[in-house]
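Notes follow the structure.
Removed from the display is one protein chain of the complex; every other protein chain stays in position.
Just so it is clear, A and B label the chains in written order, and each chain counts residues from 1 on its own.
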Amino acid sequence: MIHIEGLSYRYDKKAPLILDSIDLHIKKGDFVALIGQNGAGKTTLLKQLNGLLKPSSGRVTVNGLDTAVTKTSKLARHIGYLFQNPDHQIFCNTIHEEIKFGLVNIGCSPSEINERIERIASQLGLTDKLNKNPFTLSRGERQRVALASVLALETEVLVLDEPTTGQDYKECIEIMDIVKDLHSKGKTIIMVSHDMEVVADYAQRAIILYQGSVLEDGPVREVLLKEHSLRLAGLEPPQTVQLSLRFGSLFNSVFTIDELYERVIGLAAPQASSKGEQS
Amino acid sequence: MKEMLQYVNGNSLFHRMNPLTKLAWAVLICAACFASSSHLFVLGLLISNILIAYAGKILAKAKGTFKALFILGLFLMLFQLLFTNTGRVYFYILPGVPITDDGVSFSLLLMLKMMAALSPLSLMLMLTPMNELLTAMVDKLKVPYQYAFVVITALRFIPTFSHEMDQIMQAQMSRGHATDTKNPFKKIGMVLPMCIPLLISSVRKIETMAISIETRGFGTGPRSYRKKLEFTFRDMMFIIICVAVLALSLVLR
Partner (left out) sequence: MIQFRDLSFSYEGSEAFSLEKINLNINKGEFVGIIGPSGAGKSTLVNMINGVIPHHLKGDFYGAVLVCGKDTVETSCGELSHHVGSVFQDPEAQIISTVVEDEIAFGLENLNFPPEEIECRITESLNRAGIAHLRHKSTSGLSGGQKQRVAIASAIALRPSILVLDEPTSELDPAGSRQIFETLRDLNRDYGITVVIVEQKVMLLSEFCSRLLVMDKSRIILDGPTRQVLEHHDKLLELGINCPRVVSLIYRLKSAELYDGDYPVDVNETETILRGILEGKVNL
C-alpha cells in the first residue's frame, strides 16, 4: 500500500534533517496515529505521502506510484488529505459546489459527480445543507464540509492532519466517529493528533516520531503504555494510562476507563463485581 | 520571496546604523543607478551592494533577492533586446527583428540597473528592525504614526500571508487542483480557489491584530518612542559617500 524506505528530508542542502532514514510500511486497512512533539516531523511525513514534499533521499511509494515523480494532483486519487484548517480549502458559495470542485479536478463524469455528492452528503449529514454557504457554518461544520470534499474523491487512504484542533468536544467526536465508520468499511486511515485521548480511543496502531525518526511503532495499546518513550518524545500518556502505570502489575496494563473501573471494582469489592460471573 | 523583506537579526556595522542612513543609501544608490549610463559604474554599485550584504552577514539570506532581481532583469533584458533596432546588426532572430550591438548594450545595462538599483531597498529592510524604521519615519520624517504603522505592518505580514498562501495551494493541490503544473499560463488561470481562502484568512488575521493592538492602547493619544535613534559620525560619512556616488554618476554619463 504505502512503502517508505530510507526516507530522509531537509528543506535545502544547508538545513538540518527534518526526517531521518524512516522505514515504514502501512497496510491496507490500518488505522495509524502519528504522534510526537511539534517539530518532530509529523506533518512533514504526511506531506511526503501525497507528494507535497519530495524525499531528499529514500523512496515513498503509494500503490506502486513513486511520489518523487508523480504529481500531487495525480496522487490525490489515492490519498485524500484533510488539512488542519478547513478555511485553507473552502472557497465556494455552496457546499454542493465545494464538494464538486475536487470531483471535477479528477475528471468524474457529471452523473458520477451528482451521485457521489448525494452519497457523501447523506453519509456526513449534510444533505439538507447542500445549498448553504460554508462560511456561515461553525468551525466544526466547516471541517465536516472539508472532509466531505476530500471523501468524495473516494481514495483508499485518508490522511488527517490534526482533525480535532479548534473544535469543541462534541464536534471532535462527530468527526472521529465518521472516520471510525470509514475505517470499518475498509479505508486506511493515517492521522496526526496531539490529543492522546483521541488516539487511545480510535487508533489501532501508533507511531511515535522523535527528532525525525521513528521511536516506537506498534499497536496503540502497547505504544501508549511505554511511558519512557512518550516522555522522551515530549508527550504525556492519556490519564487512564498514567494511573494504570502507577499501580504497576496490580493493574496489569489496563488501558480504558471501563477496564480501569472493572479492575478497581474487582479488587475492592469482588462480590460486587457486576459482570454476571455467577450466571 | 518572503525573505526579501524580512529583518535578519544581527549586530553588524550596518545593523547599527541609523535607519534613515540606510533609507538614504537605498534612495541615493537607486538614483545613481538610473542616472548613470556606464556599465562598469552600475556593475560597481551592484558589487558594492553585495559587499554590504556580506559585511552585514546577510548574504546567504540576500541570495533570494539577487536571484529574483536577476530573473526580473532577464525579462526586461529580453524586451529591450527585441525592441532596440538601432546600431550595427548582429543577426536577425525573426524576420524584421534584429539583434543589434546597441540592443545588447542597452539591455545589459538595464539588467544591471535593475539589480543594482532595487537590491538596496530589500537589503535595507533586512538590516533594519521594523520598529526602528517606524520610529525614524515618525520622528524624523514626520509621517503620521497611523500611516507609518500601516506600511510597516503590511511589510511584517507579507511572510505570514505568503505562508498561508503556501498552505492553501497545498490544500487545493491535495484535492486534485493541478497548481503543480509547470505551465505558467495555466498557473495564472488557477487563481480563484486560492484567492478566496487567502482573502478570508487575511481578513481574519487582520481583525485579530486590530483587536489585539486596541487592547494595548493603540491610537489613544500621544506616543513615546523607546529607542533614541542616534546620528553618528559614521552615518554622516556614509551619507556623504552616497551623495558623492550620485554626483559621480551624473558626471560619468
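Keep this in mind: a contact is a pair of C-beta atoms (placed from the backbone, for glycine too) under 8 Å apart; a residue touches a chain by one contact, two chains touch by 3 or more.
Only a predicted model underlies this, so the values are computations on that prediction, with no experimental measurement involved.
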Quiz item: Which listed residue (A:Gly6, A:Gly39, A:Pro110 or A:Pro219) would be found touching the missing chain in the intact complex?
Solution: A:Gly39
Exercise. Using the touch rule from the top, list residues of chain A that touch the missing partner.
Key: 37-39, 138-140, 165-173, 194, 196-197, 234-236, 238-240, 242-243, 246-247, 250, 257, 260-261, 264-265, 267-269, 272
Quiz item: On chain B, what residues meet the omitted chain?
Solution: 6-9, 129-131, 153, 156, 159-160, 204-206, 208-228
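Please note the rule applied: only the chains that are shown with their structure count from here on.
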Quiz item: Could you state the distance in Å from the CA-based centre of chain A to that of chain B?
Solution: 42
Exercise. Could you pull out which chain A residues touch chain B in their complex?
Key: 14, 47, 50, 52, 71-73, 76-77, 79-81, 83, 85, 87-91, 101-102, 105-106, 135, 149-150, 153
Practice problem: Could you pull out which chain B residues touch chain A in their complex? | Solution: 60, 164, 167-168, 170-180, 192-197, 200-201, 204
